[in-house]
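One structure coming up, written as structure tokens, with questions to follow.
Heads up, one of the protein chains got dropped from this complex, but the rest are sitting where they should.
Presenting chain A:
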Amino acid sequence: AYKRFSELLPKEERENAWSARVPKSQILTLPELRANPFQHRICHVFSTSETRDDSMSFEDFLDMLSVFSDSATSDIKSHYAFRIFDFDDDGTLDRKDLEQLVNCLTGQGEESRLSSAEMEQLIQNILEESDIDKDGTINLSEFQHVVSRSPDFARCDGLQR
């Protein structure tokens, strides 16, 4: 893992890789993240930089890899997945978050989005399935409850070496 991290740095900084920070543009060149629609959210969630420029140090990089590896528990995975899906960082998944999530999933172009009627129906269904306290948003425990019963979550949420 250290090798891959240091490859992302420009040559001069390689000796100091322990303490260096890799800018976001470099992180996004990793093959696993390149094709991922949530790439920006992932960088944002795992970055601990004070300047909020979403750069990652080696420890952040390790954090990210350990969460996505096969040996992370589903608790940890669902916790981070919740943070990744929470686009406005307010601690709950409300309608706008869900809408952005679905748009990320279906693709970036105009013709690949669902129509607004379909979107409404879909969000309504999702909230019906997962919103237990019926407040119109999904909080962390509701999310974890839903995800724990989903068979595809554990399988597909792992980044291979």
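One rule holds in what follows: contacts are C-beta pairs under 8 Å (C-beta built on N, C-alpha and C of every residue); 3 or more make two chains touch, one makes a residue touch a chain; residues count from 1.
Everything below uses one rule, namely that contacts and distances are computed from a predicted model.
Per its UniProt record, the hidden chain corresponds to "Transmembrane channel-like protein" from the list "Large ribosomal subunit protein bL17m", "Argininosuccinate synthase", "Dynein light chain Tctex-type 1" or "Transmembrane channel-like protein".
Although one chain is not drawn, its touching partners on chain A can still be listed: residues 31-32, 34-38, 59, 68, 81, 85, 98, 101-102, 105-108, 112-114, 118, 121-122, 125-126, 128-130, 143, 146-147, 149-153, 155-161.
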